[in-house]
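Only one protein chain is missing from this complex, and each of the others stays in its spot.
Chain lettering (A, B and C) follows the sequence in which the chains are written, and residue indices restart at 1 in each chain.
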Amino acid sequence: MEKRTDLAVEARELAGADVQGVEYSEKTENGMNISRLKVKNHQASIKLKKEKGTYITIDVPAMTDNFLSSDDRIKTISEEIKRLLPVNGLVLVCGLGNIEITPDALGPKTVSRILATRHIKGEIARSTGLDNLRPVAVLSPGVTGQTGIETFEYIDSIIKKVRPTALVVIDALASRRLSRLGCTLQISDTGISPGAGVQNHRRKITADSVGIPVIALGVPTVVDAVTLVSDLLDVDDEKTSSELREMLSPDNRKMVVTPKEIDLLIDRASRLVSLALNAALHNDVDVNLIEALL
Amino acid sequence: MEKRTDLAVEARELAGADVQGVEYSEKTENGMNISRLKVKNHQASIKLKKEKGTYITIDVPAMTDNFLSSDDRIKTISEEIKRLLPVNGLVLVCGLGNIEITPDALGPKTVSRILATRHIKGEIARSTGLDNLRPVAVLSPGVTGQTGIETFEYIDSIIKKVRPTALVVIDALASRRLSRLGCTLQISDTGISPGAGVQNHRRKITADSVGIPVIALGVPTVVDAVTLVSDLLDVDDEKTSSELREMLSPDNRKMVVTPKEIDLLIDRASRLVSLALNAALHNDVDVNLIEALL
Amino acid sequence: MEKRTDLAVEARELAGADVQGVEYSEKTENGMNISRLKVKNHQASIKLKKEKGTYITIDVPAMTDNFLSSDDRIKTISEEIKRLLPVNGLVLVCGLGNIEITPDALGPKTVSRILATRHIKGEIARSTGLDNLRPVAVLSPGVTGQTGIETFEYIDSIIKKVRPTALVVIDALASRRLSRLGCTLQISDTGISPGAGVQNHRRKITADSVGIPVIALGVPTVVDAVTLVSDLLDVDDEKTSSELREMLSPDNRKMVVTPKEIDLLIDRASRLVSLALNAALHNDVDVNLIEALL
Partner (left out) sequence: MEKRTDLAVEARELAGADVQGVEYSEKTENGMNISRLKVKNHQASIKLKKEKGTYITIDVPAMTDNFLSSDDRIKTISEEIKRLLPVNGLVLVCGLGNIEITPDALGPKTVSRILATRHIKGEIARSTGLDNLRPVAVLSPGVTGQTGIETFEYIDSIIKKVRPTALVVIDALASRRLSRLGCTLQISDTGISPGAGVQNHRRKITADSVGIPVIALGVPTVVDAVTLVSDLLDVDDEKTSSELREMLSPDNRKMVVTPKEIDLLIDRASRLVSLALNAALHNDVDVNLIEALL
């Protein structure tokens, strides 16, 4: 029985702290624990089952609370995102997932609060005071089951048309620990890999595949039921394992563990991520102004 | 660690099949397994932790499928409900739960598809062909946290005003087995007890407390994470148990196990229950016509 | 062809400024025009087709803008509401209208943002710092077509149970002028009368009918198409009038004029009214705290 996690810090917990080629450090800022994990080479990547690159993990103490847009922690988070963005140029922001499936709706809900500015030009931009905003385009590609189009194909075709300098993808993640649900933000420069996310994408969306830097933002919204139980039980016996699997995935329906108030988790996490990302994209602009423009 | 279930058939599984004062039978109709469980006396009620009365449980083979309104199984289910309803007189239908919390939204979503007819009278009723419909009133009392009003108080005050002959309450339930989520309908004549439902009501809504027969319809939408794990592990050791509890309910946030597609489960279950209940209430009327009137 | 309006200031415009028994004054505060109109006797009430009582009308300059909760104008509006509320005791807040019909959704949307506190008592209230909040209960009675229960019956039965000292009703209104849509708040101590509101209630909800003071808050969200055209044309000829009526209400379907962005109007108006009402109800509490509690 596999233990599934989209969080690099949990992959490190499972693989052990002493894997060669993994760099790890922690700091505390504005009351939040921030860790930085670097997967430096191919072997480390294999061991952790994570792409090479940097993973920043921020433990937001109370994501179930309503953040005020003026919260200092927003500033701290936005700084971490900003460091991965190019200084100038168009940024394409993509919310992955299915807005109709609550635990998978983080991406689309977040991008519905991102200020798109690419189309605001010339006189209008000047007269509305928006002429110093960075150009931003926003995409909600939906899911392949509803569009018939692979997420990679979709994003790639828009990239070829609008030519951004960077892509930001936002996705709901699966973690291994219930205590991290809604309380952890992972920021990485590695893109999205097959099997990641609540939705399980099929093709990589990475700098290699799309030709520009890809920054991935994710918040865990579920723990796989199979992973939760595997973590608690020592299941070596193959027979037990297959019985368990049938119990935990009856008729192959995938079961997940979430807070009962999953809708609230999604609302608040998407609000937090959008506040921080808007601030990172439009860094000299008052967040209140951005919220008022949406 | 408690094993929580709102299903009488699961309470019987836990208590053992030979409890005195419990009557149990099964039949199959239209491909659905239908069981009838009677809690006949106080001792049986204590042992099963279920109110005295009758619990009918229908295993709907494929509730994740889209039912057509013409499906014969709808007819079978509606017959089971009809048997518990008085032959004549106003019925008040109440959807319990919070429409904004997906796993708890079954009640409000179902009643939004129930045809209210109490206000259609005289000439209008005759001219629209609705003069032979049974009078029905529909209520969505919301949750105490949002209204400041206890569910019992709310329902009781409306009952005192509109004087129905029976109350039907619809609620999302917690079960013990993942395989029953969205696939089981429990129909009982016992009302709703404290601690039942996803939302956990505080005061009984029963024939005793409201003064008229109460028919409860429920579909399990979640398994408590604590119940799931308790069922798999033998946890006697108190220390382990409290560690587990913290792991499974971090910061006292209640965690539940659901299908990832919980929104779909709620949609389809509420459609099924409303089709069957509309047919039971208005028994000579074509379901298609009722759907068209909504 | 009748010229329909729920705004007392417009009724006065139509009846002429010199009707006996009508008192009218204006002031400006925080950049908002605030008028006070008193219908003092029966004759004035007949002439204006408005109940006896006081009507305060606030012209909010830019209700299509996003208000910040800290806006001084919120304070001004909340003071006007507070003056009509009893100093102490439970207040019942009622959102009238149909949440599924956008122009009629102001009431239900507003009350979904009102902080209910009646159920928070004793130790919990003290530990959460909520022990000095006024008791508030919140109701969304829906519409008769969906519940089978008259709005008056519904509210009256809850009043008899929870015994509030005052009732606040919130409703979407019809005005005569397009320029007032979403930009005007009418506050009155007269309750709601038959034919008022987008939904057209059938029975009065007034101090007389429910036995406690009734404060009505309303924002115009539509202009009747018939009223708009009547205002522009001089239609005396009966034949023209009936042709016009068929053109403007084909097959008796009621047509309304609204901003294309009616959803935005409803969102922002309900946010404004809820901010002001929360502040009026819980007058020493920070609006930001209240928003965070919702």
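The rule we apply is simple: a residue touches a chain if its C-beta (ideal position, glycine included) is under 8 Å from a C-beta of that chain, and two chains touch if they have at least 3 such contacts.
In this text, all values refer to a predicted model and were calculated from it rather than measured experimentally.
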Checklist outcome for this item: Of C:Glu2, C:Asp18, C:Asp251 or C:Asp284, the residue that touches the missing chain is C:Asp251
Item to check | Sole residue of C:Thr5, C:Ser78 or C:Thr102 that reaches the chain not shown, by the stated touch rule | outcome: C:Thr102
Item to check | Of A:Ser70, A:Asn132, A:Gln146 or A:Asn200, the residue in touch with the unshown chain | outcome: A:Gln146
Checklist entry - What residues on chain A make contact with the chain left out of this view? => result 112, 116-119, 135-140, 142, 144-150, 153-154, 156-158, 160-162
Next on the checklist: Applying the definition given at the start, please give the residues of chain C touching the unseen chain.
Outcome noted: 64, 100-104, 177-179, 181, 198, 222, 225, 228-229, 232-233, 244, 247-251, 253-264
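By our rule, only the chains that are shown with their structure count from here on.
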Checklist entry - Distance from the CA centroid of chain A to that of chain B, rounded to the nearest Å? => result 37
Checklist outcome for this item: Rounded to the nearest Å, the gap separating the Cα centres of chain A and chain C is 42
Checklist entry - Which parts of chain A, given as residue numbers and ranges, touch two or more other chains? => result none
